[in-house]
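This structure is in structure tokens; I'll ask about it shortly.
Complex shown without one protein chain; remaining protein chains in place.
On to chain A.
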Amino acid sequence: MSMMHASQRTTESFNTMPPTAYLMRWVIVATVPGLGAMTFYFGLGIISNVLLAALFALGAEALVLKLRQRPLRPALRDSSALLTGVLLGASLPPASPWWLIGIGVITAVVVAKQLYGGLGQNPFNPAMVGYALLLISFPTHMTLWSPPQPLISDNLWAQISGILPASTLDALSGATPLDAFKHKGETVLASEFWASQPLPEGALNAWRNVALAWLAGGVLLIAKRIISWHIPVSMLVSMAVLATLFYASDPSHFASPLFHLTTGAAIFGAFFIATDPVSAATSRRGKLIFGAGVGALVMIIRTFGGYPDAVAFAVLLMNLCVPLLDIYTVPRPTGQPKTQQHAKHGDST
């Protein structure tokens, strides 16, 4: 009875849910298979990428919190900055120079996240903002995907020192399968392209196994209920459907659906990038649309746009749509009339 008791509730003290930090840490744990597979195929440069990126991320977060005069501990312990670093580190070509990683991570943590007000406030996926900036600003360095190579690369030192002599640059650069296919030229038929063996030995195989490893991590996240299935499934399905349509219309010019799903960042993006709760849609229906939108944009950019992969741009573009999606996918509360729910909320903003 209201007369007798204060309005304070007790639910809170009965809460047994794992905290935010737990969710973030599980995502980091789930990157282990993917990172392991990448290291196996592309060398220790992957690990150094991730470690450097994580270091930069924590440093940048701490610095900005200090400037904003906010307590350091809770924000650093929630592991969100660490996760941004790990994800961005995992997206970069192996053995990227330290300054490249630094610029990307600082953009991600400082500009994309903290300048908007910190955790929970950023409209865009921080890691992808950093990645997109690097891709536009340093296209040469960002396409330096070396062919599969031994664990310890000869050029590890060049990365750490940040100096890559021009001669090594050439030796290092190997097109990714997506990149190669993208630039095969209009007149070259797919069959001729593959017949010419454009990729280094074992490249396709490496990319496929890396994708499988990311898939394993993603499945773990769904099984642990860290992420919901809606975004990854709808994104991959949408990619597969569009790829099949293109492929069926002209197999000699378009790559097969399997090629699209297993090379590049499709799987990694679906489970680890597009599912970032802060910048993705919130309702279940919104998530399905969000995922499908990312998938469609990936396919459109890959096929008609200027960039061979496209996950970063697709995710950022769909991040733009989230406020609108959140308004138009409001579920009908139980007991509310079935009509005009959307219009009702729509005209409020």
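Simple rule for what comes next: a residue touches a chain if its C-beta (ideal position, glycine included) is under 8 Å from a C-beta of that chain, and two chains touch if they have at least 3 such contacts; residues count from 1.
The definition used in the following text is that contacts and distances are computed from a predicted model.
S.K.: Have a look at "(Fe-S)-binding protein", "Phosphoribosylformylglycinamidine synthase subunit PurQ", "Copper-containing nitrite reductase" or "Ion-translocating oxidoreductase complex subunit C" and point out the UniProt protein name belonging to the hidden chain.
M.R.: Choosing among "(Fe-S)-binding protein", "Phosphoribosylformylglycinamidine synthase subunit PurQ", "Copper-containing nitrite reductase" or "Ion-translocating oxidoreductase complex subunit C", the correct UniProt name is "Ion-translocating oxidoreductase complex subunit C".
S.K.: From the listed residues A:119, A:178 or A:310, report the one that touches the chain absent from this view.
M.R.: Among A:119, A:178 or A:310, only A:119 touches the chain that is not shown.
S.K.: Looking at A:20, A:143 or A:244, which makes contact with the chain not pictured?
M.R.: The missing chain is touched by A:20.
S.K.: Touching the absent chain: which residues on chain A qualify?
M.R.: Counting over the whole complex, chain A touches the hidden chain at residues 1, 3-20, 22-23, 74, 78, 80, 118-121, 228, 277-278, 280, 282-284, 287, 326, 330-337, 344-345, 348-349.
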